[in-house]
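The complex appears here without one of its protein chains, the remainder shown in place.
Presenting subunit A:
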Amino acid sequence: MSNVNVYQQRPADIAGQSPLHHAGLHELVGKGRKNAGITLREKKLRGHLVIRGDAKDAGFSGGVHKALGLELPVALTLVADGDTSLQWLGPDEWLLIVPGGSEFEVERKLRTALDGQHFSVVNVSGGQTLLELSGPKVRELLMKSSSYDVHPSNFPVGKAVGTVFAKSQLVIRHTGEETWELVIRRSFSDYFWLWLQDASAEYGLAVEA
């Protein structure tokens, strides 16, 4: 076993706060326009792990598969199994999102499966959050906000890209026909929340818990 210290970073006796805690999203549930074109849901307090290693090394890719049951995705794609998703971030970097509370166990499982190899696993759960946007107008909102081409011919379901968005940067993931996810940085969450409210005003925004 390596001598890396792995901590349970989520205290059992303190309730966590999402980066959008101050926005009071739970109070806005059901207050949006009827037939809103965009529905926003924060998938808060998930476990986010960044995995790095050499995908060409069968030991590494096999170890990740053994620990997660997911194959390492190729460039600009995302694989998911229920609430667990594994996304390509770069040629040697992947983002693993697991249900909140299970990240400690998953990290230990990864470290066991990859023991002795050249790799890194970092828990970045506190640094970012996941927003899910769904509805018929989400694509139009994305078109207004990003220079990246979000037409289905260029951005099919299962694709995930890091790109510029508003005046900042985030990751856009296409998870369903009319469902998209944004991985946003904690420190930009308020900015993106304000931006999304403004950009979706013309379509109507509903918030789901």
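Everything below uses one rule, namely that contacts are C-beta pairs under 8 Å (C-beta built on N, C-alpha and C of every residue); 3 or more make two chains touch, one makes a residue touch a chain; residues count from 1.
In this text, contacts and distances are computed from a predicted model.
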item: "Heme exporter protein B", "Cation:proton antiporter subunit C", "Sarcosine oxidase subunit delta" or "Sugar ABC transporter ATP-binding protein" - which is the UniProt name of the missing chain; value: "Sarcosine oxidase subunit delta"
item: Candidate in contact with the missing chain, chosen from A:Leu89, A:Leu114 or A:Leu141; value: A:Leu89
item: Full-complex contact with the absent chain, from A:Ala75, A:Val122 or A:Ala201; value: A:Ala75
item: Selected from A:Val6, A:Val29, A:Val122 or A:Val164 as touching the chain missing from the view; value: A:Val164
item: Where the missing chain touches subunit A, by residue; value: 75-76, 89-91, 93, 147-148, 161-164, 169
